[in-house]
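One structure, pasted below without further comment.
As you look at this complex, bear in mind that one protein chain is not there, while each of the others sits in place.
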Amino acid sequence: MNSFGTLFRITTFGESHGVGIGVTIDGCPAGLPVTAETIQTALDRRRPGQSDLTTPRREADRVEVLSGLFEGQTTGTPIGLFIRNQDQASHDYSHIEHAYRPSHADYTYDAKYGRRDYRGGGRSSARETAARVAAGAVAAELLAHYGIKASSYVSQVGAVRVPVGYEELDLGLIESNTVRCPHPETAERMAELIRQTRDRHDTVGGIVTGVVRGVPAGLGEPVFDKLHADLGKAMLSINAVKGFEYGSGFDGTLLFGSEHNDAFYTDESGAVRTRTNHSGGIQGGISNGQDIYFRVAFKPVATILQPQTTINDQGEEITLAGKGRHDPCVLPRAVPIVDAMTNLVLADMLLRSRSSKL
Amino acid sequence: MNSFGTLFRITTFGESHGVGIGVTIDGCPAGLPVTAETIQTALDRRRPGQSDLTTPRREADRVEVLSGLFEGQTTGTPIGLFIRNQDQASHDYSHIEHAYRPSHADYTYDAKYGRRDYRGGGRSSARETAARVAAGAVAAELLAHYGIKASSYVSQVGAVRVPVGYEELDLGLIESNTVRCPHPETAERMAELIRQTRDRHDTVGGIVTGVVRGVPAGLGEPVFDKLHADLGKAMLSINAVKGFEYGSGFDGTLLFGSEHNDAFYTDESGAVRTRTNHSGGIQGGISNGQDIYFRVAFKPVATILQPQTTINDQGEEITLAGKGRHDPCVLPRAVPIVDAMTNLVLADMLLRSRSSKL
Amino acid sequence: MNSFGTLFRITTFGESHGVGIGVTIDGCPAGLPVTAETIQTALDRRRPGQSDLTTPRREADRVEVLSGLFEGQTTGTPIGLFIRNQDQASHDYSHIEHAYRPSHADYTYDAKYGRRDYRGGGRSSARETAARVAAGAVAAELLAHYGIKASSYVSQVGAVRVPVGYEELDLGLIESNTVRCPHPETAERMAELIRQTRDRHDTVGGIVTGVVRGVPAGLGEPVFDKLHADLGKAMLSINAVKGFEYGSGFDGTLLFGSEHNDAFYTDESGAVRTRTNHSGGIQGGISNGQDIYFRVAFKPVATILQPQTTINDQGEEITLAGKGRHDPCVLPRAVPIVDAMTNLVLADMLLRSRSSKL
Partner (left out) sequence: MNSFGTLFRITTFGESHGVGIGVTIDGCPAGLPVTAETIQTALDRRRPGQSDLTTPRREADRVEVLSGLFEGQTTGTPIGLFIRNQDQASHDYSHIEHAYRPSHADYTYDAKYGRRDYRGGGRSSARETAARVAAGAVAAELLAHYGIKASSYVSQVGAVRVPVGYEELDLGLIESNTVRCPHPETAERMAELIRQTRDRHDTVGGIVTGVVRGVPAGLGEPVFDKLHADLGKAMLSINAVKGFEYGSGFDGTLLFGSEHNDAFYTDESGAVRTRTNHSGGIQGGISNGQDIYFRVAFKPVATILQPQTTINDQGEEITLAGKGRHDPCVLPRAVPIVDAMTNLVLADMLLRSRSSKL
């Protein structure tokens, strides 16, 4: 289904080349200050056409609030949001109506549904994530009310990596450049790689690192809905994501238990802390009060402006070249999407934790 | 909550040192041949005490079928399974009643619930996965009915890796050694590393690779419940898992789009296939008929038989050493758990796909 | 939450005096012929201002299709529908901003949420049912594809009752009068009672009888989600409904088992049938292939154009009189809502039944 979350639950709808993209947010507590501007600000971070590193497609992406807000606050009723697609002129889609674009979802949608909206990616388009970002903005307000803040940034593009961990970065610098990498020298090298890739009509992937601060101990559900399991699902549900790891992640497989374990201690303020944080702020699926951090792998996007060999829906070999204006690298625009999904997961867990005790 | 799946849904219950571990399986179609033996065989693969590489704890882990099977078949009603804990003698747990073991869930459970069953890991113990393996055995039968088969194996222990991809391995060899690695020379080196680690009273992590063959095109739900997102959540919900990647995974971030895209072609039988499989058998969250493969990172388990510094529930520093019989490396026993979770996800998606079309 | 259904699931949003009322329909199979006209036709049945028996408020209630339909068919992706509220001029709501209207939800919403959209009923308004009717039209198409048809009608207004059972009525006459009662003489008496009530500035309740034909044996889930339990919940979720009974209902409590049991027989065509149908077409929560029938009790609506004593949100006694244009009797307009909820329940059960067997 097209819903995400248990108590803070969103349902998205809409296609890339239809009327627009929408979302309902069900379960947000009443009394939270939220306005259309709160949501628009988040959407503006995701919007195409922000810099020369992203698609030059310019879309205003104006959110319309359809329900759920009254006198500047949430009312506890579902919040309906809608973002109309611009530029719905009748284009010619005949070149892709019957084509299966490589590494797109054309073939699999046909296999599943027996038909598809061939005017673009339809529901499989990353345009659907606009709805998530809009909903995530509401979740972020809820978390802010409780002192929780998620920040993510681009930590790798192709083989260009930030050479230090998140603890050594000033996350206030994320928006200081168009790559959304808070390590300025690396950001420049990433930008250069993206430009070169764009000029070769190719695409490049990379990694977004997520960090959440201010999470109290006790969020997350044991067994299946572990905090990191829901975060992982959330991230893997973003277009082009191929992997997720948290805390020590895949590298942690190389450590011995005696090296990996995080020793508890009590700090001067009396708070429980750990001397290392290989656990990534989560133990047994439940937050332990330390920073939560994770990494999300994005493949290079499939739409390249080069001719490729593929087949059509009759199984015949054809040659296809991407047209139009596309992102050579989705990483900079993926940052607000990772933030949104992080916020949605934590808002849900925050509400769920309210029934842990009498 | 303690449930997993939408249409093929399991709910597990029970603690490591309580009466036992159980599971209900709701939504399994009627008419599937399943007996207690089907389930017992799967449980025997996960059981402790199988070799010198795993904990010498010997537990019979006999499954009792409480409901849902009649005359050797499923009836469509919920299947209740229960595995009694052995050896519930009244042990002395006073050394851990108030201690927060490093990198265990003692502290986070206390934070969440205000109390915990301190006689062991309780619900956070890997013993809970016995219930998943039992349920997964039923899911495997359902998949087998439709020609789908999941196989996973240990592909890395510490820094010892299988040097080739899954396509070059004979997956029939997985059970040929106690490590459950189908590359015999590597299996021996892994076994040696595990023995050395055990003798040092330490633990070691590694990677399990999962492979699913025979999946028809069209399984998986778009947007949030993408096939790989649900697989990722399933794997991340297993104890000690720190990361998940599918297809090209994290390494795929280093490729350009022109290298990463999987070209479609029609094979001699008329079937749609792709020349490469960086997509890992999933495009847009829906299976495309190629092999599904993924990798799951396991940290070294937290229980080590060495003294460690930590705190108690009064925040006072204490020293603690693991006692008893524990696995120096969970990887060999993790294989049937990865299989089980894979089967549960695919069984659910198989049923869900039945409402895609008229 | 604001969702209904498991596999054919709707989520409604919007308030009576906000931007409008919307709904997303998730899980409708692909390939079903549906257009905006399909939905508009259903909405027109519910629209106010159809006759002198209903509120003279005239609202166009035009549906806008936001997503999910392409080339005249469903695509399997969520169908987004929106109906803008007319006449959102800035009215003066000061007389009710702080008042708790008798038998309305003003007080309970304040108790639950700490605030409410006081410009009308908000989410508690029957206007929300427009979204259900829109969604129900899609469900009706799905059912029609499989030969299932729900028809409901007004069987009682105040003390005026249809003197015969549904089997003796021509359900084709439901739309032949403005009361939606297929027994013309009774319809006239009902209309007269409604007009008298309206002229006294009062309101009157009544009963809607629902009938579903063409349901194959085997729909419904045992135990909790019994077909009649889900139907009952669906009906009880409609504004002003106070009771639900199916088959022999409350009167069945007066029969002995030997009178109440429905004897099976095989008819000339070889079909299994029952000689009586006290079961109302449902046994053990599962349809048995006979007609399903039930009755739904509606109270007289709370808004009366007479002065009433009540309190404000400071607990002070005040006098309040309903203003504006309201229905003296909701029964005629309730018929399409009962149809919609019936269709939603059956569409969901139809899809759920697909996983009963291999």
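Letters are used for the chains, namely A, B and C, taken in the order the chains are written, and counting of residues starts over at 1 for each.
Note that in this section a residue touches a chain if its C-beta (ideal position, glycine included) is under 8 Å from a C-beta of that chain, and two chains touch if they have at least 3 such contacts.
The model shown is predicted, which means the values in this text are computed figures rather than measured ones.
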Contact partner of the left-out chain, one of C:50, C:178 or C:356: C:356
Residues on chain A facing the left-out chain by the touch rule are 7, 27, 29-32, 76-77, 145, 222, 351, 354-358
For chain C, enumerate the residues touching the unshown chain of the complex. 1-4, 6, 12, 100, 102-105, 107-109, 111-114, 123-124, 128, 156, 158-159, 197, 202-207, 216-226, 228-230, 232-234, 236-237, 242-250, 252-266, 270, 272, 274, 278-280, 282-289, 297-304, 306, 308-311, 315-317, 353, 356-357
Quickly run down the residues of chain B that touch the omitted chain. 1-3, 9, 11-15, 18-20, 22, 24, 26-27, 30-31, 64-68, 70, 73, 75-80, 82, 112-117, 122-123
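By definition in this document, only the chains that are shown with their structure count from here on.
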Moving step by step between touching chains, how few steps can get you from chain A to chain C? 1
Cα superposition of chain A on its sequence copy chain B - rotation in ° rounded to nearest 5: 180
Interface numbering overlap (same over half, different under half) for chain B and chain C: same
Report the inter-chain centroid distance for chain A and chain C in whole angstrom, where each centroid is the mean of the CA atoms. 39
Calculate how many whole Å lie between the centre of chain B and the centre of chain C, each centre taken as the average of the chain's C-alpha atoms. 46
Residues of chain A that contact two or more other chains, please. 1-3, 12, 112-114, 123
